[in-house]
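One protein chain omitted, others in place.
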Amino acid sequence: MRIEVKNLSKVYNQTAALKDVSFSLTEPKIYGLLGRNGAGKTTFMEILAGHILASSGEILINGDRPFDNRKLTEKICLIKEGDNFNKDMKVKQILRSYSLFYATWDHQLAMDLIREYNLPLHTKVKSLSKGMASALGIIVGLACKAPVTIFDEPYIGLDAAARKKFYEILLEEYEKEKRTIIFSTHLIDEVSLLFEEVLILQEGTLLLQEGAETLRHNTCSVSGPITEVEQFLENKEVIKRDQLAGMMTAYVFGSKTEAKQAGLTVEGVPIQDLMIYLTEKKGA
Amino acid sequence: MKTKLDDSRPIYIQIKEFIEDSIINETIKIGERVPSTNELAKFYNINPATARQGMNELVMDNILRKQRGVGMFVTEDAKEILIGNRKKQFYENYIVPLQDEANKLEITKDQLIEMLEKEGNMDEN
Partner (left out) sequence: MSEQLKGSIYYLSSEIRYSLSVFWSILLSLLALSIFIDLLFKETNVVFTLAFPVYIYSAIAGQILVKSGVPYLIKMGSTRKNVFISFAVHFLGLAMVNAIIANTTYLIVQLIYKVVGVNEGTAILNTQPPPFGLNLFQDTWFTRFVIDSSICFILLVCSFILGLIFYRYGLIGGFSTIGVLLLLLIFGISNGWLIKLFLPIFADFNLSFFFQLFLFSILLYLFSYLLLRKFTIKG
């Protein structure tokens, strides 16, 4: 499924959640969609899934718009943080409803996951704990096997063990059948190893879209005496500078080998930190 | 063997290192099958594409050999090639930092040699 975002904008009550964003997700991959709260991630995902309309611009999936488009909406599944399901319905009924809507629904997988997470089939959603309700969300997201599966911070209340299980199963299923998975999360450290491509949104604009490995390769933190560091930083894109007692640590897009040769102490930058520094203060 | 990979360095490089280390210390012997990309991805909870990238580079470096439908195997020359490469990097990675640190601490070359011989003596005991 080829996803093209063209000049996408969305305005809510005078605030722009998305400002003229353009990018493409061309292949089935695991994409990490990162950014601070209010960056526009959820808005983007809702427009992609056809839940809401853009103010201007468009998203095209295989050339068509997803809003009210059965061909597309039955291939897209969006699981959000909460309010995914009618609270008065039983778990069993929700699974059955979804199985009728998604041709790719895997009933066996759903049952296996229900057992893994110990979800009571005949209980209403409103009687489930927060963790169990989230578990139901990710179970549905996984069992749908939709060609475009979107997870928008789906793990409120899920403990670390449950999350780990989720990542494992996600990887397993992804390996069996590649699809486009878009993952938005605040727990970046846990999931960053899964990403193939990373997109960072900031206040409605796209800051960065890059392969995960490329990012790990081309970003580093260099430390050393201020003058030496500054010399190295010339003509490079600097992300952030920190100073203490005549020493400076800078986070920069650059080659680690080059930095080592310049005699500086070099380390990699975890993607989570990268996100934090890049989105720290994007003023004019 | 690391239990968790480092997010700040390219994953495929860490995968390569893991396999290379295993070959050098003979945890995986010549001619043996190495873990598949799927097994690696599952163990480290990483994207299989990155695991694959690392393995493919090892194939290009002639460390691994791909046998279709069966898996990837360690080549005959693998250990030699790796040790050769490591030796070349030994100077850069170990000697130079050693000298730098020694200089910082004002340790003379003679004192360094004494220390090295001390290590050797302890081995003999």
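Worth a mention:
Order as written gives the chain letters A and B; numbering starts at 1 within each chain.
As a working rule, a residue touches a chain if its C-beta (ideal position, glycine included) is under 8 Å from a C-beta of that chain, and two chains touch if they have at least 3 such contacts.
Predicted model, so just to flag it, every value in this text is computed and none were measured.
Across the complete structure, the visible chains that the omitted chain touches are A.
Of A:Ile52, A:Leu208 or A:Ile276, it is A:Ile52 that touches the chain left out of the display. Of A:Glu4, A:Glu58 or A:Glu74, it is A:Glu74 that touches the chain left out of the display. One chain of the complex is left out; on chain A, the residues touching it are 46, 50-53, 68-70, 73-74, 76-78, 83-86, 88-90, 93, 96-98, 100-103.
To be clear about the criterion, only the chains that are shown with their structure count from here on.
Between the Cα centres of chain A and chain B there is a gap of 33 Å. On chain B, the positions that touch chain A within their shared complex are 5-12, 38, 41-42, 44-50, 53.
Against chain B, the residues of chain A that register as touching in their complex are 29-30, 164, 167-168, 171-172, 174-175, 189, 192-196, 212-213, 216-217, 267-273.
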